[in-house]
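Worksheet: the structure to be examined is printed underneath.
One protein chain omitted, others in place.
Here is chain A:
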Amino acid sequence: MSASAPIIKVDSISKSFGSFKVLDGLSMQVMPREKLALIGPSGSGKTTILRILMTLERIDGGHIQIDGEQLYHMERNGQLLPADERHLARMRQKTGMVFQLFNLFPHKSVIDNVTLAPMLTKGTPRAAAEKRAMELLEMVGMADKAKAMPAQLSGGQKQRVAIARALALQPKIMLFDEVTSALDPELVEEVLNVLWRLCAETDMTMLLVTHEMGFAHDFADRVLFFDRGRIVEEGKPDEIFRNPKQERTQGFLKKIIAAGHRV
């Protein structure tokens, strides 16, 4: 693994919302199959970097490479031009995202939520798309709800469907944006179990923004601590959680533990 090239290469990108600088010359690299946990106080830029990787936000400056190709630029005759919609569409195939609030399509049944994108974007025939969708729903433990409407499901069930929906496009990289933050405490476990299964059964690269420190510790190969648009500290989970070097990391973890989160 260490011999291969990074699948994500973020090179000093910046992003502002109005006068608020969310990302300030951020650089990071992610290796294929790596599981990364992004932690930090709210407003630190960890969600923004996921949204930028999914092309939901544009960057103000810097470069991003995914799978060896520029995300927001295209090379034409040796020149770097801003990416057009076609280039972005091609690049998006590499990445999938799961949202904090699930963002299921409320007017479509569970299985239709999962089959819609493969049928539209890849031209997968309905029968094949449904077969694959059932396999994915099986994996997230939602096969018996395939015909249900999203409004009939609990938050944890919705999130598991949302994960299956993102997986249906077979992305190389999966982005999880606080996927358990909106769930009742007793429903968190079922979603985390699905993430464990994904980790064990697939070789996807996974980036996880989370406040579940215990899970981040067990799950991640590497933890990045974000604060004020920068990565303040990064390392193996044990180093970050047991022995943080930076004062800001220490302060953040102390607050989190005081708030009752297990580390």
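We take it that a residue touches a chain if its C-beta (ideal position, glycine included) is under 8 Å from a C-beta of that chain, and two chains touch if they have at least 3 such contacts; residues count from 1.
To be clear about the criterion, contacts and distances are computed from a predicted model.
Q: Given that one chain of this complex has been left out, which of "Dihydroorotate dehydrogenase B (NAD(+)), electron transfer subunit", "Ectoine/hydroxyectoine ABC transporter permease subunit EhuC", "Ribonucleoside-diphosphate reductase subunit beta" or "SusD family protein" is its protein name according to UniProt?
A: UniProt lists the chain left out of the view as "Ectoine/hydroxyectoine ABC transporter permease subunit EhuC".
Q: Touching the left-out chain: which of A:S12, A:S27 or A:T121?
A: Final answer for the missing-chain contact: A:T121.
Q: Touch as defined at the start, partner being the missing chain; which of A:L71, A:A166, A:M204 or A:L224 qualifies?
A: A:A166
Q: Write down which of A:G96, A:G156, A:G229 or A:P244 is the residue touching the left-out chain.
A: Missing-chain contact among the listed residues: A:G96.
Q: For chain A, which residues lie in contact with the unshown chain of the complex?
A: Counting over the whole complex, chain A touches the hidden chain at residues 54-56, 85, 89, 92-93, 96-97, 99, 101, 103-107, 109, 116-117, 120-121, 149-152, 165-166, 169.
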